[in-house]
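One protein chain is absent from this view; the other protein chains keep their places.
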């Protein structure tokens, strides 16, 4: 059966596996103080054009969000996100588990509007009872968003300006960052992201790695004893070089960007096909996730030959589903899907 | 200056202070195992017509909400409340501090609609990704609500039926419970509340006590080692008899209800006066809080002679303010305020 | 029956109750922004000879320890205490509840030895694996200790010097501080304590108040938005003026010290009597708690006429018990107990 169910169904890019095989029996120091991790960090600093960036490797996205948010907020502070944000909905309360409230503003196709953020802050700081409320301590956005949409350079700058004014770190969840960077419509580079955020992570799990996310603190703002905090959260990988090696490979010869382009090209081809066949789009997303409205009968018949994700029930007769491509999507599968439509 | 700013501005009913003076030098056992506490608990059980009720005394409302919610939810569960609920807005994240998310449904003048609760639960249990989401583990309502409104007996029964169906405790915040019980429009008795909730608290702080709230677990469901949990939250009062004595006094000869009537009668008198003078009501609340829309100039002039609470900015020229009466409001002050209007 | 069971059996000094009666019906602003609280804070600053001290009022000791320790430590840090310290043993895990480990050093009759603290720190900072361990982030001592013993001025200075060297706040639990200050053997004044700690609290619950503890941050180091943090812990008293009024009274005309002297004089008289009758002391404590070794039969017979605390089983035939005096102990009761011995 064809699979467009998500972008973490396959293993890793073959260069990563090759490297893994090569050094499998070479003894490596534990907990991320190995040479692959050092090299990967330097390559990421270079790619970000941010020589002072402090880079850490973690295993998964929810883990990364939990630890970074917990470390960057004071205990009485919450984190602002859109109401469709991953931390607000799909992390099983991992943020609240560490004592922090997720404060929400309305989602605009997955994105946060600078004016909504401003309004929340103005309202909060004008409220005479704010001492009895959760202080907005940082801002969380995802890029691409959970709906595959993208911030423009100007939008990111605007959000960052507000955050700076209020001394709140701006943190960007880049679980699918490769697919944003590889998207021709985007005017936002990795260097821009390093410039206009305080912290972000470069997603590996969904973009070519077996697992792994690279957290980048861009403004000399890595939390004190961050390794200890990672350990305290149960998130310090004994064989940390597994993470270093993967990111070292992905940031050699621009591999991260190159393989991400495949997802974008495949999605583009599918998007055109869906459009040509008259399918209705639920949202206009330029990256590797396509949200399509299907009639229920159509959905059932399609699901016999291809896997996709249920997104939400639109009305009695229609359902929103998601088709996701990835670095691993083959031209053959794209072709087969197009034929099915 | 006149004060209608809130219902916790004064000390305690004089009978409480008398009692305090009487036993001031009598040695009492610590931590709530004294005879006043026992007696108060029995009187509360009687008043609730719930012989098996387990009663505990705590100091304040946020503390009570935090401890009860934390004790009644599993760690991966959240608590459902309306978006204007005290725990959602004005407790500085006390619930999240203990690891639990507050899941919100829309407020209807402060109240939770049974259909909104049903919809949240249906949606949740139909969501294929619910394992990645916060489980709704209990329901929080307040009565009177933060807007002074009241649930009917049928509404409470309906909410309780849904909660029972989903095996979720229904918990009622009765910070101002006296003012609900004393309200002639209400068809909901203390016995009803004991019958149609799993836990609730009888507010003392705002209804005649110096401080103190009586938590009632109605269904043999007091959390195990609850005293230890109270201690662990830093909430176990050394001189627990201070709480016992106050509630023993309030639940002797129906004092709690009797003194609450004063607040309702005073509010009624004010309500009629506001209405007669053509003031605009923001919300139609039958208890001790009146929400009035004032022109800004009117607000400024009034504030020279009487204290009230700013509630929210309605538009550029109008502000919602709150006038609160209490067990301690004097007829003279009510009269003076009416003259000012 | 005579009661020497503890020092929190009685209510409050009569001047406090008088004051309470006087202002009972005067409307007061909530949450501690009232004039009594301001006045009490200034009197405490004066008594500490520490004009820049920041003072906050809380309700009980465990609550105070939990909030102060939580606010003064980073999340990955623990607090160092002696293994008999209140936070290590008798607070039901209130410190761990907020995520912080209590790191212990051996107790010397309840006291922390500077050399033990030094050794813990040296060992920690020499440990190559310290990134996988809990960082010692602050130091907790009690004065008087849980065994009624006292630090000398030099000992406190020594502990403070070590803490300063390692940039760790030194925090002193003064649940019974009055009884330390009133003890003629002590060379440690309130001003010294303000000088040689970073934070401490002045116990009210056990020294003349109905309840209440005054936290003093001595070095411009009050945690940011500390009121919000107090609220977040469920510890913000609505009628905060109850706390202000009590401390204002206790710090007027030296009342706090004066009434504490009664406990010390009573304990002295009892100590002499125990000694004269040949009783064995478990520990040589100069304050208001006497730890006596009784034969079990002796204990049983005494317990028919006087209440005291079981402390620990010494051996099969002997038990350590505690007799506590307080500000409220009457000369008559002391005399009666002496006759019983």
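In order of appearance the chains are A, B and C, and numbering begins at 1 in each one.
What we mean here is this: contacts are C-beta pairs under 8 Å (C-beta built on N, C-alpha and C of every residue); 3 or more make two chains touch, one makes a residue touch a chain.
Everything quoted here is computed from the prediction, not taken from an experiment.
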Candidates A:121, A:237 or A:250 - the one touching the absent chain: A:237
From B:8, B:36, B:56 or B:135, residue that would touch the chain that is not displayed: B:135
Contact partner of the left-out chain, one of C:25, C:119 or C:132: C:132
Among C:91, C:158, C:173 or C:198, the residue in touch with the chain that has been omitted: C:91
For chain C, the residues touching the chain missing from this view: 75-76, 78, 89-93, 96-102, 128-129, 131-134, 310
Positions on chain B where the hidden chain makes contact: 31, 70-71, 74-76, 99, 131-133, 135, 224-225, 227-229, 231-232, 236
Touch residues of chain A, complete complex, unshown partner: 3, 5-6, 8-12, 14, 17, 20-21, 23-30, 59-67, 91-94, 97, 205-206, 210-211, 228-229, 231-239, 242, 307, 328
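The definition used in the following text is that only the chains that are shown with their structure count from here on.
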Chain whose Cα centroid lies at the greatest distance from that of chain B: A
Chain occupying the middle, per Cα centroid: B
Interchain centroid distance [CA atoms averaged], chain A/chain B, Å: 42
Cα-centroid distance, chain A relative to chain C, in whole angstrom: 50
Contacts with 2+ other chains: residues of chain A: 75-76, 99, 131-133
